[in-house]
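Removed from the display is one protein chain of the complex; every other protein chain stays in position.
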Amino acid sequence: MHPVPSVFEGSSDTIAVLVLLTEFAMLRAALLRAQLRLYAAQSLLLSALAIVVAASRHVPELYVLAGLSFVLKVLVVPWVVTRLLRDTSTEIAGSGALGVASEVLVALVAAAFGFFAIGALNIQSRVLPKTALSLAFAVVLVAFVLIIVRSDLISQAVGFFSLENGVSLASLVVASGLPLILEVAFLFDLLVAVVIFGVLARVTHGRSGTMSTSMLNALRG
Amino acid sequence: MSAVLVALLCIGFAAALICLVAPPAAMKAVTVVAGVGSLGLAASLVPTVGGRDVTASHYLRVDSLSLVFVLATALVYALVSVYCIGYVEGEHGGQDVDRYLRRFYVGINVFGASMIAAPLVNGLALLWIAIEVTTVVSALLVAIDVSDNSTEAAWKYLLIASVGLGIALLATIVMDYAGTQVFGTSFDLSYLPLIHAGHRLPATPVRLAFVLAVMGFGTKVGLAPMHTWLPDAHAEAPTPVSAMLSGALLTTSFYAVLRYFQIARAALGPQFPREVMLAFGIVSLLLAALYLLDQRDIKRLFAYSSIEHMGVLAIGMSFASPLALFGVLLHVIAHAAAKGNAFMGAGVMVRKYGGKRLADYHGGLSLLPWTGPLLLASVLALSASPPSAMFRSEFSIVAGGFADGGNAAAAVLVALVTVAFVGLTLASTRVLFGAPPRPAPGTDSPLYHPGEPSVWMVVPMVGGIAILLLLGVHVPADLAHVLSRGAAELGGGR
Partner (left out) sequence: MTLTPPAAQALQVITVAGGSPLVSGVIGRVEARLQGRRGTRVLQPYYDLAKLFRKESLAPESASWVFLATPFIAFVAYLSVPLLIPVLTNYPLPLGYMGDILGGGLILALGGFFTATAAAETSSPYAQIAASRVKTFGALAEPTLLLVFVAVATITSTDLPYALAGTIHHSTAQIVRPGHLLAAAALLCVILFETGRIPIEGHHGTNEFGFIDEGKPFEHSGPYYALLKWGSHIKQMVLYTIFLDVFLVPWGLAGTGSPGHVALAIPIVLGKCAGLGVVVAVIDDNWAKLRLYKITEFLAAAFLLAVLAIFTLIVGGG
């Protein structure tokens, strides 16, 4: 029997859980737009968590971080990808190698692994309860599953972005004191990655007329 | 000396800026100046760093370990900058020449500069940022030819490497957590405090961070089983980019792994990090050795050879003896020269024969009077034949391993390297020896006349072989100091 967590711990854990749930929802989303909206929602939750931590743990830099990540991940990234979707008139995510139910089960196993593996390490944090760290690793692993089972460029890219969200969650938990300049550099880096992903996706679409990865099978051996 | 660090950091980026606006001839010249200049600046640091670390402000710091990697990268950058002059004469992927050249040269310079920046910066976070920049730039360079294959390779590379770097970012964050436990919140992830903190760092987070770093950065090193992007990217990138990927990028990422290794060794003792390196090293070496036996594409052949050598490096890190670690660091430089050369030679073959299929290549020695022998020499060097530097370095690693009691690992290393040798030499002798192809009656093409496509593509190979021989016969005393000091920094002997 564990001691009852405090209200702050409980609510921040709940936000972290919601982040994981949006990740699962992305697995299920069949429309790319829906997936993108879920990504935006996930990023929004992260910004909210940053604000919660900033307010209750008195880390004023986190307000800046929350603002920046809101602008970047909730507004800019989805906007860039939406434009890409519109220009290439792609709508539906490439159906994965597995059915939705099996996908969820596989992801559940992956999440459980991350969850218990990190939980067993017993890493304590000053700012957030350790469940949140376990959840962060679970998000990363589910994002892996998402990238693996989806067979279209956009889903894979969004999967990568959400993986990065999982990493951000972990950084909020254990490293909220990370120097702001570094956090900003990370975010900027994400932006560059988004642009490059976009460029490559456009090039691929331009050559093969599709966003499906089924065309990307020439190189082997 | 601090000014040299700043100059090293800036020269490549400055060249990239100039290439944004300069005419083609100037782009070529500026790149050569930046490449050779970097090598000169890096070399000028050798005598000093053999004795003490050099820092510039809080953010730049070169110790012996990082200097080895700066040297390796600058060497490849310098060789490639010359090679590009010949290379771009024939390649623009059917695009507008000026635009292609501009993209190409800006990319090459940013790529080179960011790879030099990675070992220069002082701190795990800055290191991560520098390596992420290399990923982004090199992915664009891989795709620059805009063919189906290069786009596919670039996508796989970008996705897999980005995910790997995501994991590496987790490692950075967990290490930050470990650091803040000791130093409080103002800690900024610079190396020395972390290394000196030693056992005061909490063990579990450091362990987690180390494993995550080996997996994350290991993805870009090309350690199996995270290597899957590597053969594709190396094979489909323009040859100068392949040479930089293989000779410099892989080792730059390996440098990141070594930084975590240093910290983990100090915090956890040597046992755990060595075991992790050994496991990844043996898997990579085994996989690469087997794949080398059956390759049809010359650039993929060399790509798998890169995985092999990264495996050798990882296994070398699992030995405690300073001799083995000395070998590892020498191997980094030797591999940069040898693999750079091999890819540049492969590029000439591709240009001459108009394809990458090994089956189409015959009689390279008689058709390519310079490249043939040079490529042969590079392949022999890659197989660690004396008197090349690779021989010296691999010999040091193996001898260090035996001296250290790591007999089984050293024996496995020798056995697998031998398998790789068979694969590599079989493929290249088939290519180089034998009768050159005969033209069908009534047709003629430059292919059938002995001659080099471009003198600029030969010059850097001569330079690379010269360096390999020089280091193989005698390691200059200053460099030897740096290497020994680097081995000591990695904790050899303790």
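Letters A and B mark the chains in the order given here, with residues in each chain numbered from 1 onward.
Just so it is clear, a contact is a pair of C-beta atoms (placed from the backbone, for glycine too) under 8 Å apart; a residue touches a chain by one contact, two chains touch by 3 or more.
Treat the numbers as computed from the prediction; the structure is a model and nothing was measured.
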*Give me the visible chains that the unshown chain touches, in label order.*
A
*Given the contact definition stated above, which residue among A:64, A:100, A:191 or A:215 touches the chain not shown here?*
A:100
*Which one touches the absent chain: A:24, A:144, A:161 or A:186?*
A:24
_With the missing chain put back, one of A:11, A:56, A:82 or A:151 would touch it. Which one?_
A:11
*What residues on chain A make contact with the chain left out of this view?*
1-7, 9-11, 13-14, 16-17, 20-21, 24, 28, 100-101, 104, 108, 111-112, 115-116, 119, 129-132, 134-135, 138
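The rule is short, and it goes like this: only the chains that are shown with their structure count from here on.
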*In whole angstrom, how far does the Cα centroid of chain A sit from the Cα centroid of chain B?*
31
*asked:* Going by the contact rule set out above, which residues of chain B touch chain A in the complex?
replied: 125-126, 129, 132-133, 136, 139-140, 143, 146, 148-149, 151-156, 158-159, 162-163, 166-167, 169-170, 173-174, 176-177, 180, 185-189, 204-205, 208, 231-232, 235-236, 291, 294-297, 300
_Residues of chain A that touch chain B when the two form their complex_ = 121-123, 125, 137, 140, 144, 147, 153, 156-157, 160, 163-164, 167, 170-171, 174-175, 177-179, 182, 185-186, 189, 192-193, 196-197, 199-201, 203-204, 207-208, 213, 215-219, 221
